[in-house]
Every structure is written in C-alpha cells, then in structure tokens.
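For this view, one protein chain was removed and the others were kept in their places.
Take a look at chain A:
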Amino acid sequence: MSKSEILGNIRRGLKRGEASTEQKASVAQRLSRHTRNLVPQRAQLPHEEQIKLFIEMAKEAAAEVFELESIDDVPAICNQWLTSHGLTHIVTGSDSELLSLDWSKAENIATEQRVAQVGDQASLTLSFAGIAETGTLMLHSRGESPTTLNFLPDTHFVVLNRSDIVGPYEDAWQKLRESTNGEMPRTVNMITGPSRSADIEQKLQMGAHGPKDLIILLINR
C-alpha cells in the first residue's frame, strides 16, 4: 500500500503515470554502462606514480606503510611490530597466501584463523585493491576473509600488492566487477587510515571503535 502511494506521489509530481517502456529501457541502459563521471586529474597517473601517491596519501591518513620485497616477509614485520608494542597474538584470514606464511621464526606470536572477537589484539588480511587518489584500501567479504577482522581488533595489518594499486575509485570498481563476474560481495570496505573521532570538542582523536593502527604491508608484486 505504502509503496504504491509513494510511487504514485512521485509520478504525480513528475506529471506522468508509470514510466514508459522507453524510459525504463533508457534507465536500464544507463545502469549497465557504468559510465564514469569526472575523474580528477590527480588519479590519472602512470602506475609507478600511482604507487607513490598511494603511499603519500595513506600516510597522510595516518596509516603506516612498510614496503616488502615478498609476502614471505610478512611474519617478520608483524612479529617486529607486535613485539615492540608488547603484543603476542594475531588473527588472520584463511586465504591460501596467508595460510602458506611461515610464522616459525615469529616465536613470540600466536596465530589463528577465525572471525574476530572482542579483545583481539591484531588481525591480518589481504586487500583487494589500493586506490591512489586518497590512499584508500578496498577489501571485500568472502569465506576466507571475515569482515570482523577489518574492524574489531586494535591493530589491522593489510597486505597489498603493488600491482593491485589503481588510480581512481572507478578503476577499483571495474577491477571488482571483473573479479566477481559482476556479483557484488556482501560487504565492500573502503578504508582510509585508522579509526578516529572528533566528537569531543572537535578535537581529533585516533582509535574510536575500529582499529587504532592500520598497517599496510606493500608487497613488491
């Protein structure tokens, strides 16, 4: 009932009845084309410069960035960071790349693959893309990468391949559509730096409800 009343009001306002077949077809066509609006010049760069911009913007958003030669270096850097912060535990996604990591040299760190729980110290996930325009990570939910890992632990380590860095957001949408055959994952998270709030007297404080530290591990791949 409400639906027909709301749509009826809208159509009355537009001075027409239900949209014609042509109007609907024109909208359907617009939806399928994914036409881009203006893409800022800043995001349209050669790939090497995109990487440079990504790092610069991510740091500006208060993320830490470590450049690593190989994904095999991830346990060592996590170990070093966590140990220096007095932490001993990390929950990781279960993507094959993460499962194959060798943590044996990170003796003081316990690892687990599961969803995040209240009280978790740190998490490690893969990211789908990096967006140079604003230093933004794009992650999406799937069986191997529970969404809670991105939000609940105090520290979030994210692995990003240099080859997965794109210029503007639009390139990331295209990449996502291609990789999922146009099926939207349940959740897509665009993350730019660690959690923060300025709700108390407009004074910016880091670490509100999401991770207090966002650490990007940029892999030379």
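Here are a few things to note about the model shown:
Heads up, the rule we're going with is that a contact is a pair of C-beta atoms (placed from the backbone, for glycine too) under 8 Å apart; a residue touches a chain by one contact, two chains touch by 3 or more; residues count from 1.
Note that contacts and distances are computed from a predicted model.
Between the names "Hydrogenase maturation factor HypD", "AtuA-like ferredoxin-fold domain-containing protein", "NADH-quinone oxidoreductase subunit K" or "Iron-sulfur cluster-binding protein", the one given in UniProt for the chain missing from this structure view is "Iron-sulfur cluster-binding protein".
Set against the missing chain, the residues A:41, A:70, A:96 or A:181 yield one that touches it, A:41.
Screening A:50, A:125 or A:195 against the full complex identifies A:195 as the residue touching the chain left out. Interface residues of chain A with the unshown chain, by the touch rule above, are 2-3, 5-7, 9-15, 18-19, 23-24, 27-28, 30-31, 34-38, 40-42, 57, 60-61, 114-115, 117-119, 133-136, 141-143, 146-148, 150-152, 168-170, 173, 184-203, 205, 207-211.
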